[in-house]
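Missing here: one protein chain of the complex. Every other protein chain is in place.
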Amino acid sequence: MIFLTNLISGLSLGSVYAIIALGYTMVYGISKMLNFAHGDVIMIGGYMSFIMTMYMGLNGWLALLVAMVICTILGITIERLAYRPLRGTGSLAVLITAIGVSYFLQNIALLIWGANPKMFTSLFNGMKPIHAMGGQLTITPESIFTILANIVIMILLTLFVSKTKAGKAMRAVSEDNGAAQLMGINVNQSISLTFAIGSGLAAVAGVLMLSAYPVLMPTTGAMPGIKAFTAAVFGGIGSIPGAMIGGLILGIIEIFSRAYISTELSDAIVFACLIIVLLVKPTGLLGKKISEKV
Amino acid sequence: MADKKDKREELIDIDISDSGHAYENRQEIYYNDNVGGRAVFVDSKEQYDPDEPYNDQVYIPEKDRDKAPILEVKGLGIDFGGLTAVDNFNLTLGRTEIGGLIGPNGAGKTTIFNMLTKVYEPTRGEIFFDGKSTKGMNTVDINKAGMARTFQNIRLFDKLTVEENIKVALHHTTNYGLIDGMLHTPKYRHEEFRIRKEAMKYLKIFGMTKTADYRAGSLPYGAQRRLEIMRALATKPKLLLLDEPAAGMNPSETSELMETIKEIRDRFQIGIFLIEHDMSLVMGICEGIVVLNYGRTIAKGSAKDIQSNPKVIEAYLGKSRGKMDEEEKAEDLEEALSKGKLESAPSGKPDRKEGE
Partner (left out) sequence: MAERILKNIRIGGLKNAVKGNDYRKEATISYGILIGGYILLQILTAAGLIGHNLQGQFVPICVYISLAVSLNLVVGISGELSLGHAGFMAVGAFSGILMSRILLQSMSFEPAILIISMLFGALMASIAGFIIGIPILGLRGDYLAIVTLAFGEIIRNFMNVLYFGFVDGKLRFAFNHTIEGIEDTDRIITGAIGATGTKTMASFTWGLLLCLFTVFIVLNLKNSKQGRAIMSIRDNRIAGESIGLDVRKYKLMAFVVSAALAGMAGCLFGLNYSTLVPIKFNFNTSVLVLVFVVLGGVGNMWGGIIAATLLTILPETFRQFADYRMLTYAIVLILVMIGTYNPAIKSRVNALFSKIKPKKKKDDGKVKKKKSGKEGA
């Protein structure tokens, strides 16, 4: 029974990672940059939702919507102001800038909301956990909704990318920026859209994560950000299903190693798994093989 | 400062008349050169194994017939995901032969170079380099065994200077370890001075001493091509592969290059195998020529054999192109072969650069 409980919380945590990883993977796919500020967008999303419910008295779901809108705008703004001027200058410059943006967001949050942790009210406050198997198995509403949200997002996103014009344009830009431009695709617009979607999803992930782990601080986003990034690489960065699989596997590994091996070493085990996967498949589980032409 | 300048002058003034010695008596130098795992030179004057005499099918220049071939390729082929890029490629290259590989774009010429140097592992066939099978070797081993190449799209170490580019190629004969390198011990100084002199020798031979301190990536195009050849030569190869050495050169530069290639062969007494689109170059210096189309060998032989081969004419000009009759086509080809460049075949696939 403990096994099942762990599995469900692993899936739930993995779903959060998967949703965050989507942001990383899509941005990497389209602009080949490691957006280290993505984790902090999660944190901003969390604070926005927190403020809306606590001070504005909004309903949790409405607050989530507002947070999504704000994060979307934030994502587009960051891309426009910080990343676009550096497009095509090599990954190192953009990486450092992304780190700068990450510091910026963390310190803005620190200035506005202070270093003291805030207790986040769960989005599913008031819903009762489900008891099964004669009360031995407890499934929290947070788990259920997170897993469901992950599935829904994944389906919608896959449909969006494969069926809509904007989605196809995004794929074209990821494939070959220059060629896409020649075919009349507005590359800037596609990249903005990617950042918008990724950041909007970050807000969702933030609220879902904080519902389950309610401690909200300026540095809340950092570690989940790194782990989700790991998940994205694990699944093959640039691949949407890869992000989902990577996220879920990572979440399960983390919860299980916490439960059965060691709390302190759980992160080490997660990262060790990433390394093992990359040794076997150097571009992640579903990543495309890169070969250099001679 | 003045001291430094003097040294440089001294280096530039090296008498290169003796520089041939290293290569003309190659046997000796290769025995001495057995450093860092380099292959010991097999006697180049060794008679070809009488059990397998060169038969009439094999084209090889008269002067090399008494020596074992430097390169022998049998039934070489490679598939890329079901698509056969090269199939049943055969070649025998004499010790000091200048061989040419021609064919329309996309015919698989560079792919063959990549298989010879093990950038790609062949799917089928065997390669014997200097009498030994290259099975199981990687690119690094191939170079250590004595095969060096240049690339179609120049691949220099752009941020290093010209001199450093050559020094890197002298790597295997530079005899000091990591500790010497980190602490700049006397051993380091001694070896560095020696390889510096050697590098300057190459620069002097190619008339590029002036460029020694400049970044390779910032040199003019022609100098870059030349440096790439020098770098390959500095690894002391027995066979030099040149991938479109004349690409992007004007006719006078091309004729200079022809001279260079011939001189390299004569001075260093090595085999040269080159890919080229410039027919004047190929017909001018290549002793044996292989024509490739769609990954298959369609003709082999001397320049004369090739020029009159109907299959070659077809490969380059297409079977039935518009209303042009046979005669016109033949004229066209003759003209093209004698002067101009044949860059693409009408029947070939669209031009896809095999570069990055």
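Every chain is named by a letter (A and B) in the order it is written, and numbering of its residues begins at 1.
Convention: a contact is a pair of C-beta atoms (placed from the backbone, for glycine too) under 8 Å apart; a residue touches a chain by one contact, two chains touch by 3 or more.
As the structure is a computational prediction, the values presented were derived from the model and not from experiment.
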Candidate in contact with the missing chain, chosen from B:Gly125, B:Gly181 or B:Gly301: B:Gly181
Omitted-chain contact residue, chosen from B:Arg95, B:Arg149, B:Lys238 or B:His277: B:Arg149
Hidden-chain contact residue, picked from the options A:Leu62, A:Ala93, A:Ile139 or A:Ala259: A:Ala93
Option from B:Lys74, B:Arg124 or B:His172 whose C-beta touches the chain left out: B:His172
Touch list for chain B against the chain that is not drawn: 15-17, 20, 117, 119, 138-140, 143-144, 148-149, 151, 155-165, 167-169, 171-172, 174, 176, 178, 180-184, 188, 191-192, 204-208, 210-211, 213-215, 217-223, 231-232, 234-235, 253, 256, 259-260, 263-264, 267
Touching residues on chain A - with respect to the absent chain: 28, 34, 82, 85-86, 88-93, 95-97, 99-104, 106-108, 110-111, 222, 226, 229-230, 233, 237, 262, 264-265, 267-268, 271-272, 274-275, 278-279, 282-284, 290, 292, 294
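Throughout what follows, only the chains that are shown with their structure count from here on.
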Averaged-CA centre spacing for the pair chain B and chain A, given as whole angstrom: 51
